[in-house]
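Just one protein chain is left out here, and the rest sit where they should.
Lettered A and B in written order, each chain numbered from 1.
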Amino acid sequence: MSLKTHQLLQKKKKNILELWMKNQLADEGLREDLISNDELRSQSEELVDALVSNLSSENFTDLNSDEWSPVIEILGGIAITRARQGFSPRETGNFVFSLKEALLEVLQEEIVDEPQHLFSESLKINRLMDNLSVVTFETFIKGREEVILRQTDEIAEISTPVIRVWDGILALPIIGTLDSARTQIVMENLLQEIVETGSSIAILDISGVPAVDSLVAQHLIKTVSATRLMGAECIISGIRPEIAQTVVHLGIDLSNIITKATLASALSHSFKLMKLEVRKSNTTAKF
Amino acid sequence: MILSLSKDTVQVLKEQDVVFLKNRVKEVAVKIKMGLVNQTRLLTAASELVRNMMRYANGGVCQIEIVSSGRNNGVRLIFSDKGPGIPDIDAAMRDGFSTGKSLGLGLPGTKRLVNEFDIKSKVGEGTTVTIIKWANG
């Protein structure tokens, strides 16, 4: 045994890269539509460079050592970009696994006479690359999660419109499940809009809320109380008969809250509160 | 896993220190881009806890930290005093319980305003209250 494995790999850097590229290009799952071959090559080269130059005999199995942080950084960067570009987990996984193949192949060619040594070194490489693939997957999934979280934020933002139905009357139709995160947004938007428009009445329409349990009711009560503290009134409309039933069965007390069956009756109640009258005009239409 | 990104300690012994503490907490909250409503919750919680510390223990120390967990940043406040301690924490955490002349909303109310709330107390040694408020949560 003339060279340590890490030295050997450093010497054979070019071969590793060529082998790896060959593996990747031969793979059926190659996504030329998402990444050009040149780009793939420069990505791979960067990673092999970082990997090989940071290898030393001590850090082989210890991924926490500082020398690995540039490798992990590069790998993480690649994984995140791939997640955003829409690579599948399998394609991203193969990226790392095919590097492992290349490393092992080179090792096999170099250590011919010492099967025992080859075996132990292969195991080490295996363990190292397995750790790196775990990192890759973690980052890949994190990248995907970020996309999902961003979309969730967007949905939350656009799904709570505050509408001015009359001068001094706001309406807020809620569609979908009302959880505590959503209540926060609904409440904040509503109260902010009350301040901005100087509206004294807000109608919360829950026709689009599939179910009302005690938690949802609590959220509604909270919103109404906060509106009142600011000096405005809050009416809850769109209460379907099933919801009335569950509310009573659950023993939820809504008696302090003005509730109406429809948005229309909530609006006419608001008119009454504001001492407004809506009448048919007296002038008879001429035919 | 919660990582601590920065740490700062403020002594609270007089009424002026309370104002200074609130300003420090506000600065930190603004720095991590906490929304206005969450800022208000955090500052109100801090106000409750620092008042308890002044009233029952003649002051103490508050450690202000910026913490992070995943993609979320937050503010952690640790209030520790060397006061008489709380004999019955469960009772103190109930709405409407008070030994002093107050509404007894301090501790349970504070808990509702923050994301994480932890209280440790030993009679005769002092009390430590730790709260975390996440920037969005």
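Quick note on the criterion: contacts are C-beta pairs under 8 Å (C-beta built on N, C-alpha and C of every residue); 3 or more make two chains touch, one makes a residue touch a chain.
One rule holds for everything that comes next: contacts and distances are computed from a predicted model.
Engineer: Absent chain per UniProt: "Putative tricarboxylic transport membrane protein", "ABC transporter permease", "Gas vesicle protein GvpJ 1" or "RsbT antagonist protein RsbS"?
Structural biologist: Looking only at the record, the undisplayed chain corresponds to "RsbT antagonist protein RsbS".
Engineer: Of the listed residues B:28, B:43 or B:92, which contacts the missing chain in the full complex?
Structural biologist: Candidates B:28, B:43 or B:92; residue touching the omitted chain: B:43.
Engineer: If the hidden chain were put back, which of B:18, B:86 or B:119 would touch it?
Structural biologist: Here the residue in touch with the unshown chain is B:18.
Engineer: Given that one chain is not shown, which residue among A:163, A:230, A:250 or A:264 touches it?
Structural biologist: Residue touching the absent chain, from the options given: A:230.
Engineer: Touching the hidden chain in the complete assembly: which of A:170, A:191 or A:243 does that?
Structural biologist: Residue touching the absent chain, from the options given: A:191.
Engineer: On subunit A, what residues meet the omitted chain?
Structural biologist: 187-188, 191-192, 194-195, 198, 200, 222, 225-232
Engineer: Can you list where subunit B touches the absent chain?
Structural biologist: With respect to the unshown chain, the touching residues of subunit B are 15, 18-19, 22, 36-37, 39-41, 43-44, 47-48, 51, 95, 102-103, 105-106, 108-110, 112-113.
In this section, only the chains that are shown with their structure count from here on.
Engineer: With chain centres defined as C-alpha means, what is the inter-centre distance between subunit A and subunit B in Å?
Structural biologist: The separation of the two C-alpha centroids amounts to 30 Å.
Engineer: Spell out the residues on subunit B that touch subunit A in their complex, using ranges where they run on.
Structural biologist: My answer: residues 35, 37, 71, 137.
Engineer: Write out the stretch or stretches of subunit A touching subunit B in their complex.
Structural biologist: Interface residues on subunit A, with respect to subunit B: 146, 149, 181, 184, 188.
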